[in-house]
Every structure is written in structure tokens, then in C-alpha cells.
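Omission of a single protein chain aside, the complex is shown with its protein chains in their original locations.
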Amino acid sequence: MEKRLRLVAPALAIVLAAIASLAFAEIPLSQRRSGYEQMSREVKAMQDDDTSNPASLSVLDGEALWTRREGSAQKSCADCHHDAETSMRGVSARYPAFDAAKRRPLDIEQRINLCRTEKQQATPLPFESRDLLALTAYLGKQSRGMPIAVISDDDTKPFIEAGRQIYARRQGQLNLSCQNCHDDNAGQKLAGVELPQGHPTGYPLYRLEWQSLGSLQRRLRNCLFGMRAEPYAYGADEYVDLELFLMWRARGMTVETPAVRP
Amino acid sequence: MTARALINVPRKAKRGDVIEIKTLISHVMESGFRTGTNGKTIPRDIITSFACTYNGEEIFATQFYPAVAANPFVTFYTIATDNGTLAFTWIGDNGFEVTQEAKIVVE
Partner (left out) sequence: MDAMARLLITRREAVLAGAAALSASALPAPAAALGQMDTAIRNVFGEATIRAGKVTLDLPPLVENGNTVPMTVSVESPMTKDNYVKAIHVFNDKNPQPNVISLKLSPRAGKAVIATRIRLAGTQKLTAIAEMSDGTLWSGTEEVVVTLAACLEDLP
């Protein structure tokens, strides 16, 4: 009996894995929901009112940084890009975007740092630093209310596909993929919390758990940690590919930056 | 970068109106009860008091404890009495002190 079980168990695991992979289907475009819709009345109110949204403080920081001269070039963002409210409108909604020189997509954080190193002759800002979060929040705010519009073309398609592969790949000690939670079981409860579909509509966002603003990469790191998988280093290509895939998956959805989430 | 505060006071009000005032300030509100990765307690660093004056007269005062969440947000009400200035002051550990003002026109 015991011997038979031992034989059956792996076979069963294979069958289950096959079922799980068959069950995977992308969420139809019309059925996609922002995590906002799953939030309580109180948290929605926090996001909706600028004075009550703690991320507004970072937007103000970002606005101040926009005009601050930096690096040995002593140039500010505004010196080249002028008024962010016009020049940066819709920009964050298109990121990650392909960079011809780097021959790969860059996320908005990397794009800002490229400006810093190449145009301002300044040191790049560390991921999750107060200043980088502030600048991305300020830029993101300029796309608030606009549809997510990352570009899918010959340049970016291979990277969207790479992101999709990471999204679908089982990893970590729990042997979970992103899609196990966010496609197959979105809307189901996990330890009392309703699983969101995982659309990055509001980054950088203020998480009540973090009690601070954080980037999409921090959230992805958080997920990998939850899956007992090894997180990538901040700025890794894998993260950017995932970000690009997730933004493509959320194409057309409305930018909420800076959002609030539990 | 210094602390940043955001205050929402109606620019105009009718005399006698009860107006809502919303305040938000950036602060970690480190409780003093958390342990860092080195195993040592992270020292307390909180805002301890917040008060509002209306043309110099105190109209509202609070004392914060570590149970107030990071980036403290407080809303309260006051009666619009006169044209003038509302001043908001936050005081905390390690010499933290921020004052910000808002003007109001009362008709």
C-alpha cells in the first residue's frame, strides 16, 4: 500500500500541475479590476483626497526636486523638461519603455537615473530612496487618470514575453507562480485577504503595511519573499521585464498614481 | 530633506461656519518598540504634540503617542470667526519642530 502511494504521489503531482497549467487563462480585458475596487471605504477615501493621501507629501517633495540643480552639470530636470505638468503628462503611463542605446526596456526609475548620470552628471539615486520615490511619484501624478499605454512593438515584444515567462514560472519553496495567485485565484481569499489581480495601476504607492511609499519592484520583492523565492536585486532585468509585462497586461487601465493600498 | 506638511483649510468661509481642517505631515513615528536587524531596539522618534492657533489663540491641541501612525494625519473642526491666520505646530523628539500657516478669509 505504502509502495503504491509512493508511486501514485508523483504521478498525481504531475496531473495536478497539468491541470493548474491548463486552468491558466488570461483575465479577459473587460474583467480586469484595479485593487482599488477591493479596498475598504476608508482606504479608498485615503487615496481619493489629496490631503488625506500620505503619498501627496512625496509628490510635493518630487515637485521641489524637479527644479533643484544637481550634479556637476548643475542642471535641474526643469532646465531640460520645463513644466512637468505638460512635458511629463502621460510619460509614466508608457513605462517601462525601450531604450535604443541600452537595447532593452528601462523602468521610470532607471530612466530618471539615466538622466542623472548622463545629463546632470550626478550619482544615480538608490532604489527606494526618498528622492527617487518622490520623483517617480511626481512624474506618476502627471499621468493620473490616463490609460496605461506601454508600447508593444518589435523592440519590446521579446521583453514582454520574457516578463510573461517569469510571471508564469513556478518558483520558491512554495512552488508558486505569480499567475497561481493573480490569475487563477484572484478574488479568492488568502489568509483573510482577497487576492488582487495584480495590476500595477498606482505605483509608486503608499502601502499601509509599509507606512511609506514604495515602488513596484519593492512590491514584487515582497511577493517573491511571500513565495519563499529568492528576490532579484533591485534594478535587475527580471524585474523590469516583469514590470513591462504587468503594465502591458494592465494596458488601458487608469493610472492611479500615487495610490494607497492596504 | 526637511519634513513636509500639507494643510487643508477652506480659503473662504462665512462667519460662524464650522469648517473642517485637515493636516498631514511626513514623519516616521518610530515607536521605540521595534527591534532592528541588529537585535537592538530602534530608539523612539515621534511627534509628541500638535497644536493649532487661530489669530494667535489656541483652538486645538493634541498629544501624540507611539500608537499614532506614520505620517500623522489629523482632521478637526473650528468655527470661522475672523479673517486671519491659522498656525499649525508639530513638536517631537530630537528637536523636531515644524510650523506652517494657512490664511482664511471670513465674510
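Some notes on this structure:
For reference, chains read A and B in written order, and residue numbers begin at 1 within each chain.
Everything that follows uses one rule, which is that a residue touches a chain if its C-beta (ideal position, glycine included) is under 8 Å from a C-beta of that chain, and two chains touch if they have at least 3 such contacts.
Small disclaimer: the values here were computed from a predicted structure and weren't measured.
From the set A:26, A:42, A:83 or A:118, the residue in touch with the chain omitted from the display is A:42, counting the whole complex. Within the full complex, the residue among B:9, B:70 or B:98 touching the omitted chain is B:70. One chain of the complex is left out; on chain B, the residues touching it are 18, 31, 33, 36-37, 49, 51, 54, 57-70, 72-79, 81, 91.
By the touch rule set out above, chain A reaches the unshown chain at residues 40-43, 45-46, 190-193, 208-211, 218, 221-223, 225-227, 262.
Convention: only the chains that are shown with their structure count from here on.
Computed centre separation for the pair chain A/chain B is 32 angstrom, with centres defined by C-alpha atoms.
The touching residues of chain A, when paired with chain B in their complex, are 49-52, 54, 56-57, 60-61, 64, 130-131, 211-212. Within the complex formed with chain A, the residues of chain B that make contact are 1, 4-8, 22-26, 28-29, 69-71, 73, 75.
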